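All protein chains but one are shown at their positions in the complex.
Per-chain numbering from 1; labels A, B and C assigned in written order.
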Amino acid sequence: MLELNTRQKIYRVIFETDTPAGQRFDIFLIYIILLSVLAVMFDSIASVNNQFGSWLFRLEWIFTVLFSLEYMLRIYSSPKPLKYIFSFYGIVDLISIIPSYLALIIPEASYWLVVRLLRVLRIFRVLKMARHLAEANLLLRSIYQSRRKVLVFFTVILVISIIFGSLMFLVEGPEHGFTSIPKSIYWTIVTITTVGYGDITPQTTIGQITATLAMLTGYSIIAIPTGILTAEISNEMRKERSHRHCDNCNRNGHHNDASYCYHCGVQLPDSDI
Amino acid sequence: MLELNTRQKIYRVIFETDTPAGQRFDIFLIYIILLSVLAVMFDSIASVNNQFGSWLFRLEWIFTVLFSLEYMLRIYSSPKPLKYIFSFYGIVDLISIIPSYLALIIPEASYWLVVRLLRVLRIFRVLKMARHLAEANLLLRSIYQSRRKVLVFFTVILVISIIFGSLMFLVEGPEHGFTSIPKSIYWTIVTITTVGYGDITPQTTIGQITATLAMLTGYSIIAIPTGILTAEISNEMRKERSHRHCDNCNRNGHHNDASYCYHCGVQLPDSDI
Amino acid sequence: MLELNTRQKIYRVIFETDTPAGQRFDIFLIYIILLSVLAVMFDSIASVNNQFGSWLFRLEWIFTVLFSLEYMLRIYSSPKPLKYIFSFYGIVDLISIIPSYLALIIPEASYWLVVRLLRVLRIFRVLKMARHLAEANLLLRSIYQSRRKVLVFFTVILVISIIFGSLMFLVEGPEHGFTSIPKSIYWTIVTITTVGYGDITPQTTIGQITATLAMLTGYSIIAIPTGILTAEISNEMRKERSHRHCDNCNRNGHHNDASYCYHCGVQLPDSDI
Partner (left out) sequence: MLELNTRQKIYRVIFETDTPAGQRFDIFLIYIILLSVLAVMFDSIASVNNQFGSWLFRLEWIFTVLFSLEYMLRIYSSPKPLKYIFSFYGIVDLISIIPSYLALIIPEASYWLVVRLLRVLRIFRVLKMARHLAEANLLLRSIYQSRRKVLVFFTVILVISIIFGSLMFLVEGPEHGFTSIPKSIYWTIVTITTVGYGDITPQTTIGQITATLAMLTGYSIIAIPTGILTAEISNEMRKERSHRHCDNCNRNGHHNDASYCYHCGVQLPDSDI
């Protein structure tokens, strides 16, 4: 009985966020994650590595031990350990500690220490849990609502890129840096997204005219995803503002004369308005 | 009678999308198109061409035969073959198979094999037919609604580009890369669309001040097409919403993501949007 | 009587757009303007100038004579010639023909022939007159409505540019291309507007961190003018859609229960709704 109780207590602290201890744990975790990410980043700078390499190595082991402990506690306290282990965050948790141990056995694996940076993904888990960050949900819902429009948009981008890319390959050719169609498509995306590195640029007049068209296309179609998302966000915000609430699925935005929840179909309490 | 029946059956599979066979055909077609496009793209990489050229050549002939077959079936099953042949997609279909045959007769034409990439345009036909992609229609309608505003916008861009272009030609001159007014206009569009390759950059102080003005102009007027399109998309989405209908109680005005009628609680059919 | 009549007829054709002759004149004018602009542009390309210079010279004289004739007819037919001459378009009309005559007297002035490109501004007059381009009016009204917000926005950009510019001057210094504060500010605007030529780039670590902040600032504040303009355009479009019309000032967008025009204060006819 006691054993189970401890496990449940640990579960509440580690996995949930509705107790003061749970919130302190989350904030502590975010700091540790950011610190360990900073350590990995600085370790990759040659001059820092030469001077402080051994310190960073020890620091990294402290983080690794902490994360390993946390990982074991998560498995231990989880009601369904296997489900946790094979969940997205379970795999991220594992991947972000393995490289340090691997580097002990196979010294050549040190290059893969970079993989530890995937730890940064764990920040999302903390954010996701934090109920007061309803904003993230509104954004995700808006993006989810517009997913099919965005798919159509990316198909259009793909087709435009292939057509402009092959055109530029024909017009400019390998002697001006457009050595293959995939490379031309790379150039087209650099141009359409208005990034414009300038590592490859059109040299012929026809090439420059084609490039101009690609730029204007890119400059204009940026309006499409913005338009879609703005319309969806406006829509979701309007729903949030209207305060009729469904206790079953936590949605807002019911019409004043609504009798049923549009999302889960449950009967709504009478409107106060 | 039987003959006509077969033809009509083929028509339904190839040209329409409301039968399971028609949908399977569409999905198969998209895969084949994408594969053949990938093959053409990889073929243009010198190293791949050297090593796998003969394999890609054979693969290309399989695609060519498949597309030729499809083209003939389309002509055969079409109620008005000539109308199909001279339609936009009819021409695209033809153009995307001709180069392979041409390369047999005239070996020098191999450069024009790139034209086969126009195949990628055929994806739009499949998308257009797919009824559940009502999103594409909403986007097209929004763009169509705002066509005149966009025309005015492009006229403004044109005039601004010519004025900034000739200014920079006067200020910087050929010695700093602004060798002619068309080239200066090319630079202006590179700048206004915020692409900024950096292949030509202003060197004089007055040139840099003028360039700064061009950048701020470009950075600001991107707001115009975005504003236009967003307003149109919002408008179209509001219309769509007000048309969503419950067959049970005849109410309109359901949210896009509603699963149940807010009035009678009956499950709604899937939204087209 | 007859003389006056002719003058008025000419006025209607040249200055107005509500007769078929007036519309034909406008369209003819746009073509001539575009052609003459193209001629000036091509003339600036060294190779074209060498080969076709004399042809372009003759072509230019045809345009100059045509525009001079038009200018004289405008003065002749204008009820208040002086008002026309000193109006914005009157000056543009004059400036776009003077350089050709000047080049006859002072051969060295040939460089200023580029000024003829200001002709392109005359396109706006035609657009402005065309009543069916109400879109341009909607856009202009939206921009006018948001003028003060945009002013605040540009002040913010100015202050941000000066601060980032002087920071980068301190951090990177002349040895990395940031030779003076004005040049650093030029770099900052290249960065904030996301143009990014790459002619000057930060080399030190602190410089790159500062640059990163400048980029994120620029990437985020583009949302501000877009947001302002989108809100205004939505607003103006909503007004356009509501069909209650003021016959005095041609505005739409009156409330259903409005009794007076919100713009000119004239009493409105009763609402049909």
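Annotations for the structure displayed:
Assume a contact is a pair of C-beta atoms (placed from the backbone, for glycine too) under 8 Å apart; a residue touches a chain by one contact, two chains touch by 3 or more.
The model shown is predicted, which means the values in this text are computed figures rather than measured ones.
Here one chain is not drawn; of C:Phe28, C:Tyr76, C:Tyr101 or C:Tyr219, the residue touching it is C:Tyr219.
Residues of subunit B in contact with the chain left out of this view: 194-198, 226, 230. Residues of subunit C that touch the chain left out of view are 145, 148-149, 151-153, 155, 158-159, 162-163, 166, 169-170, 174, 179-182, 185, 191, 194-198, 201, 205, 208-209, 211-212, 215-216, 218-220, 222-224, 226-228, 230-231, 234-235, 239, 253-255, 257-265, 267.
Although one chain is not displayed, subunit A still touches it through residues 37, 40-42, 44-46, 111, 114, 117-118, 120-121, 123-124, 127, 133, 135-136, 138-139, 142, 150, 154, 157, 182-183, 186, 189-190, 192-199, 222, 225-226, 228-230, 232-234, 237.
We adopt the following convention: only the chains that are shown with their structure count from here on.
If you average the Cα atoms of subunit A and of subunit B, the two centres end up 28 Å apart.
Each chain gets a centre from the mean of its Cα atoms; for subunit B and subunit C, those two points are 30 Å apart.
Put simply, the C-alpha centre of subunit A and that of subunit C have 42 angstrom between them. Counting only residues that touch two or more partner chains, subunit B has 182, 194-198, 218, 222, 226, 228, 230, 232, 234.
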